[in-house]
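A single protein chain has been removed from this complex, and every other one stays in its place.
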Amino acid sequence: MSDVEDFRARARAWLAEQATTYGKEARRGLSVEDDLALGRRYMAARHDAGFAGINWAVEIGGQGLTNLHKVAFEGEEMAWGMPVVYFGISLGMPVPILIHYGQDRDWVKERVRKALRGEEIWCQLFSEPSGGSDLAALRTKAEQDGNGWKLNGQKVWTSWAQYCDYGVIVARNDPNVAKHKGLTYFWVDMKAPGVEVRPIKLAGGDSHVNEVFFDDVKMTDEQRMGAVGGGFGVALHTLMIERYIATDSAGFGPHLDLFIDLAREIEVNEKPALEDGRIRSAIARNYAMRSGLEAITARAMKMMEAGMQPGPEGSLQKLVAVRSRQRLSELAIDLQGNAGFASDPHAFVKESWTASWLNAPTGRIAGGSDEVLLNTIAEKILGLPQDHRPDKGVPFNQIPA
Amino acid sequence: MSDVEDFRARARAWLAEQATTYGKEARRGLSVEDDLALGRRYMAARHDAGFAGINWAVEIGGQGLTNLHKVAFEGEEMAWGMPVVYFGISLGMPVPILIHYGQDRDWVKERVRKALRGEEIWCQLFSEPSGGSDLAALRTKAEQDGNGWKLNGQKVWTSWAQYCDYGVIVARNDPNVAKHKGLTYFWVDMKAPGVEVRPIKLAGGDSHVNEVFFDDVKMTDEQRMGAVGGGFGVALHTLMIERYIATDSAGFGPHLDLFIDLAREIEVNEKPALEDGRIRSAIARNYAMRSGLEAITARAMKMMEAGMQPGPEGSLQKLVAVRSRQRLSELAIDLQGNAGFASDPHAFVKESWTASWLNAPTGRIAGGSDEVLLNTIAEKILGLPQDHRPDKGVPFNQIPA
Amino acid sequence: MSILYDEGQQAIASESRRVVEARSDKARALALLETVGAYDHAFWQTAIEQGWTGLAIPEAFGGIGLSLVELGIVAQACGGSTAGAPFLTSNDGAAAALLGSENEELKAEWLPRLASGEVIAALAFGEGQSPLPSRPLVRFTAAGLAGEKPGVPAAAHARIAVVWALAEGEPALVLCDLTDVSKSVIEGFDNSRGYADLTFAATPGQVIATGAHASALARDVLARMAVVTAHEQVGGAEALMTIARDYAVTRKAFGQQIGAFQSVKHRIAEMYGLIEIARANCIHAASREGQADFLKAAAAARLSATEAYDTAARDCVQIHGGIGVTWETGLHLHMRRARSLAVEQGNMFFWEDLLAGQLTGVAA
Partner (left out) sequence: MSILYDEGQQAIASESRRVVEARSDKARALALLETVGAYDHAFWQTAIEQGWTGLAIPEAFGGIGLSLVELGIVAQACGGSTAGAPFLTSNDGAAAALLGSENEELKAEWLPRLASGEVIAALAFGEGQSPLPSRPLVRFTAAGLAGEKPGVPAAAHARIAVVWALAEGEPALVLCDLTDVSKSVIEGFDNSRGYADLTFAATPGQVIATGAHASALARDVLARMAVVTAHEQVGGAEALMTIARDYAVTRKAFGQQIGAFQSVKHRIAEMYGLIEIARANCIHAASREGQADFLKAAAAARLSATEAYDTAARDCVQIHGGIGVTWETGLHLHMRRARSLAVEQGNMFFWEDLLAGQLTGVAA
């Protein structure tokens, strides 16, 4: 048994012990606030047990293990439905960037520890109302203000901002240069005067994303991460930093087994659904897609284990899985006929076809829309030309709105 | 019974009489040359019977009836598999344009009569190797030469050029102006010195399209149609002139009934294919698509009957029907299992699933590719913006090749 | 019946659209999503005022005496604004069932009240996953109706129901008063549709039709409701296409209108294709009311309209990006309605099989 498999076994044993306290059944019916509180306790326990910051350096408070150990733990953890969703972005992007770019190292170490223990949460303030898929089009201004900076503007789609203590932000420090050149990266105190967070209710009824308004928010120059004007590069680094995350061939929706279980109870035109060619085809095709994605992940793990860089095909996971989840969820609802009208608006997405279907469109947009992912595959992997970009090289304040 | 229905009944009666001489069964197994000869005899008979040039003016040798009469006749004619394919483009675009723009009216009248009787065939010389979907990118040169013109260059995808007597052509008379402004339209004698026709074999094994080379081919100025530099406008007129043509919801492939007949004889996993949900779904979906296209056509006919302009949804016919025919043809082959390997390379496309499948890609490209049709719908009907066009307004000889 | 709308029909189309748009309110619709057991009273009042409730009911019974074509036109307008409750469809379906009855007393009692909108009706045909089971489990005997009908649209608010039941081994359509019937209102993703489970226990009922007559009538009524629903779906799909198009020419990314990107542009063009095919099928089906090929036409309309609405819902949201998935923007009103309408009157499997059966003569 390899070191990773040994680690995986230890993780599984520990997780099994925690499940009754923190797992899916313990969480059922909790309000978001209570679930978050439970999540903070779980994070503390996870930190105590030595499963936090798995692939981070020991000096900074991590376990000093490999990406492979981290992915193995996450893969195991996912099966239990632990309340970790509030901390995923925090530990996934802002905190690693803070580790890399933060100026006051003692302060950074304290933040890392608190973030790992769920005592503090970080958000990532990138998107803006006018920006969409176009990160470099952002308008939030950071102006020199004495020795520090003054922040004004608006961000949007900021996950869990209403519960966050800190955030990382990209702002425009110079509108007179080409649009991706006039940006600078900072961390910002979410409790500072002038920061206002307004939750956005989404189509599924939940409000885990927010608008965040900055009105003359003061920052010291110590809050700057990276060079003045170097924000776009740091932002790209952020997007690259966590390439090794556990994937889910179900597209973060229900497992195919749940579909089969459902179909087993159902008739199509008064015959068992599982005998119907259309249902059989849906099951078989879905399995083939999922097994392919899982084989891609398994190969990536083997490559990491062998010290190699996994191939770019890993970038297919979200694109393929979430799109497919949307269709399968629709099908599961339709299959049930009039019985499919009933649904619990607060059901878990991985258990309820209705919740999965209602939230699938968000999945196809958040963290890189289908179209952005296709463009990335086409340009970065296949070398196809970039789309027409009339804004290229034009000073930001001269691009027509 | 309306006038059109009366006309349709007469047409049907006449066609039924001709079927044994000219119809599908009479044509089976004929070489292209023999089939063309039969076609010429049919065209003469059709002219004699008063079913030629149905919607053309009496002065020019037509019947002076409406578009509706023409479409009604074509709809009826299609069912018999008459050998008219060689004359479709000739009478559909070049000859109507000749009627509109031809300078010597007596000469024009003679050409019209011979074209209607199948004694002469006209082709349309638009596409060029470097052009693709971009008509205005053509390079064939027409240079002033004394009182006339001298033609040099190459055209491609010219249907039936090897059997043609005349053609209409667009050539570049001025490379120093924007690309769609320097074009002029002519008719050209396909038997003139310097014209060379080379058939192109297509994926299905047939060679009905050609490359045509022009090497110092002389034209008089009487051969010019429209103003010097006005060729792009005349070409667009050509593409618009025959909007009222019979449509085929089968995408010019086999009727859905043939699929049902096939499926009736077949098993899917040792059960009757017609009981399998996948096959039932394919049949039902295909029927729904076809019946929708047919209802669009029927409504367009009613509108024409009422003196109204049919809606733009008619432009969906080829896009939807041919794409769908490609999938259904694949399915029909697959369904047969090992029995589907056998096929006659010279079978009729409307009878043979293999012939239909092999030729479907040509159908999706010829006469406006899927992508061009989608762009046209998006821009012309829905008012969406044009694609980026870096060539716009740039003199032709300054566009990078 | 022509497939070309005449002037009167065109007037109904523009007027119904105008009225529905003027009286629809997104905030009200959004609030209804989170309220179990309520519906849009303002819409129903509008439907009554406009005479839509009696549109296709003969004048002799207090209706306007128009046809399925005109009802379809109004349904399309309602669909465009995700307006209303399912009653427009179900009341007309109940009226169609009654009109097929030979019981003149029953007609005289209920048709005028359906026409006026005073009474709301539900059609309780389905059981399990079948919208019209060949042998329903709900029984009708001398003791009345007994058994359960799950997830019946409009049932939460209906005064009467037309029930598909088995009476002495024979199928029957039975009209019953719901006043004393146990209703369990369903909480779901599109609450204003008034879904409820109905449990009959010694519920008195009156026979509309029995035996082969009942079977044919029930199938025709279901097909009729499917055609009305298909119009509603086309209206919804068309509204989404217009929203998508308007957004695509307004919103800019990377320095240009997003509608200039072919992934957006072609997607909207494909929507247009699906919608025009569905629309043509809908008009055709409405014009074939009472003809031998009505079932085929209804199935074609139903299949293509569902595909159009589902695709438009998916793609319109996707084109909008983040703004498309917010509660307030409300595109999810259409997304939810697309799903509820895809299931009401029978899912795609039912209609595919019915159509394939009609075309091949082979049962599923």
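Order as written gives the chain letters A, B and C; numbering starts at 1 within each chain.
We adopt the following convention: a contact is a pair of C-beta atoms (placed from the backbone, for glycine too) under 8 Å apart; a residue touches a chain by one contact, two chains touch by 3 or more.
Note that the structure is a prediction, hence the values are computed from the model and not measured.
In the entire assembly, the chain absent from the figure touches the shown chains A, B, C. Considering C:61, C:195, C:261 or C:294, the position touching the chain not shown turns out to be C:261 (whole complex). From the options A:142, A:250, A:320 or A:335, the residue with contact to the chain not on display is A:320.
The omitted chain makes contact with just one of the residues B:19, B:37 or B:200: B:200.
Looking at A:289, A:322, A:339 or A:365, the residue that reaches the missing chain in the full complex is A:289. For chain B, the list of residues touching the undisplayed chain reads 127, 131-134, 137, 156-157, 200-205, 266-271, 273, 276, 278, 326, 330, 333-345, 354, 357-358, 361-362, 364-366, 369-371, 374, 387-392, 394, 399-401.
Although one chain is not drawn, its touching partners on chain C can still be listed: residues 261-263, 266. Chain A residues in contact with the hidden partner, per the touch definition given at the top, are 256, 260, 263-264, 272, 274-275, 277, 279-281, 283-285, 287-289, 291-293, 295-296, 298-299, 302-303, 306, 313, 316, 319-320, 371, 374-375, 377-378, 381-388.
Keep in mind that, in the parts below, only the chains that are shown with their structure count from here on.
Nearest to the overall CA centre, using the mean of each chain's CA atoms, is chain C. Spacing of chain A relative to chain B, judged by their CA centroids, is 52 angstrom. Put simply, the C-alpha centre of chain B and that of chain C have 42 angstrom between them.
For chain B, residues touching at least two other chains, in rising order: 277, 279-281, 387-388.
Shown for chain C are the residues that touch two or more other chains, namely 256, 260, 264, 349, 352-353, 364.
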